[in-house]
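Here's a slice of the assembly, chains where they normally sit.
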């Protein structure tokens, strides 16, 4: 089997540039592989967990099944992946992309070969999730055939609960449509999953701004940078997604129904909206650093003002006091009766003049 | 009815990135729904508020009506929206866009299906308004058919008063033209509404610049940032608007008359002009932050100069005074008669030298 897919040839090991901090890949590389097979038609639904994949691959698909969705969660069990790849005649390069796990979102068409099914369309998307304040991202690979959808992902499949709900509820739009509409629904779920993340970012940005105007601490700047990197990751994930959805929506493809294409136009609007928001937040985050810098400068200014005020007032006075502390034998003022009160008067006068000067220069 | 439109499937909840501060959406989500029906022809006008929508939907349109405009203000009453959607056979995705309320400006064509009316063109625009110093924005959805226009919005409909005025005045260009000209007039009203906002921003920018050159306060920087965000919102609203108008003007569409298309060219000029101004103001706002920063630096410089001046002059003198305040038994100078005046002379000399030095270094 190995020779056939020849993975070792292509050990790319690409490290996406953004996770050197908190942005850890979704766990699951060592999660157990769970294969679920969902068959449905407007009238029937069957959801089964596959334990014995060999047996499953050998069996025939029920007659009534209009759409078959095989969801593979956890990619540690290579034999399962290979069994499915052989069964559905997937292209070796496509399998590589699935296992690589760090692929950019893209859509690729492997047409032409006249096999029974052959998933002719591979859509790679990235799933985002916030966990314990960290932004995690994983890869979702969708193979689309005429009436079959295969999905591969590392992450736990909780994401799909609403989709499964709709499949189960009779008469829902998803249930009545074909495989390409399922693919659309999966992408829609993934993309709409960005909105809560953006709201989280919005809250963080607001919080940071309030903090910055209150005090300046290097930790805050660290938080701003973390925010920036999160946005960079979102940017990195969403821009190619736009191309993907646009390609799916615009270029006619045998596996993509007209209904799905109309809905993809709507999805495209969402992606563009997310991109707009991400870029807006990136500008806002940039402004945050700027605000931080000028807030630090402002505080420095305040500090220096106080020092200057105190210094400018008392340094000359200290000199004066020093003068009359000198031990010269002949200092005529020393013997004057009114010298001491005069000294205090001069001091008071000097202070008053200084304060006036500062007020005029707007330092008080 | 709900199954038919199936809204729950598409609960996107997109939070546009800019309102986390003062930029609140236009209120109206809970405003009562007010439906107004305006029929007009070159010869006749009839404006009626619809209370019983069921009855209205059942009735026929008068024979003489060349253009019918149904304006829905306030989207809280879902049954009203659905009644109209059913009557005019609107696409479910379009209805979603209407209710979403956070849509980017766009134009979408839902053609092909051979229904009686079917608004074949959906134009989404955003209404901007300044209220109590805050920039509010809401969504306007325009459905355009052959001789019917439907508008949905959350905001109060005062905006349309000048348009209604022109509809009422016999012989006006609007009255003599078709539905697409009405759609143009509505868009024109929305877009030209940006000009007073830009003037408001211009005044604010000027004010801030004057303030910045006078004093540096973190509050001012906050104001600059608020200005920047307002411009970001305008940018976010106007750029896609350009595409919308361009598409409407360039791509021929069955519902769009030649006259309207010529006027849309003019509208396009306005949008481009607004974009130009917005981008210009964004550069100016960027410069404001820069000015703020260097104004802070300048002030710091001033402050430090004063401290340095005072310090540099008096610290050495204080040392000298300290020297002759020492209690060593054998300090020959102490007994000299002219020592005290000499001390003062030396001090004066030192001060003069210092001041000269500072003047030469351009610090005074």
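As written, the chain order gives the labels A and B, with residue 1 at the start of each chain.
Definition applied: a contact is a pair of C-beta atoms (placed from the backbone, for glycine too) under 8 Å apart; a residue touches a chain by one contact, two chains touch by 3 or more.
Small disclaimer: the values here were computed from a predicted structure and weren't measured.
Undergrad: Could you work out how many identical chains the complete complex has, if 2 are displayed?
TA: Counting every copy in the complex, the total comes to 5.
As a convention for this text, only the chains that are shown with their structure count from here on.
Undergrad: Determine the centre-to-centre distance between subunit A and subunit B, using the mean Cα coordinates as centres, and give it in whole Å.
TA: Centre-to-centre distance between subunit A and subunit B: 27 Å.
Undergrad: For the complex, which residues does subunit B have touching subunit A?
TA: The contact residues of subunit B facing subunit A are 3, 6, 9-10, 12-18, 20-21, 93, 96-97, 102-104, 106, 108, 214-216, 218, 221-222, 225, 228-229, 232, 236, 289, 292-293, 296-297, 299-300, 302-304, 306-307, 310-311, 314-315, 317-318, 321-322, 324-327, 331, 333-335, 337, 339-340, 343.
Undergrad: Any idea which subunit A residues touch subunit B in the complex?
TA: 166, 171-174, 192, 195, 198-199, 202-203, 205-206, 213, 262-263, 265-266, 269-270, 272-274, 276-278, 280-281, 283-284, 287, 290-291, 293-295, 297-298, 300-301, 304-305, 307-308, 311-312, 315-316, 318-319, 322-323, 325-332, 361-363
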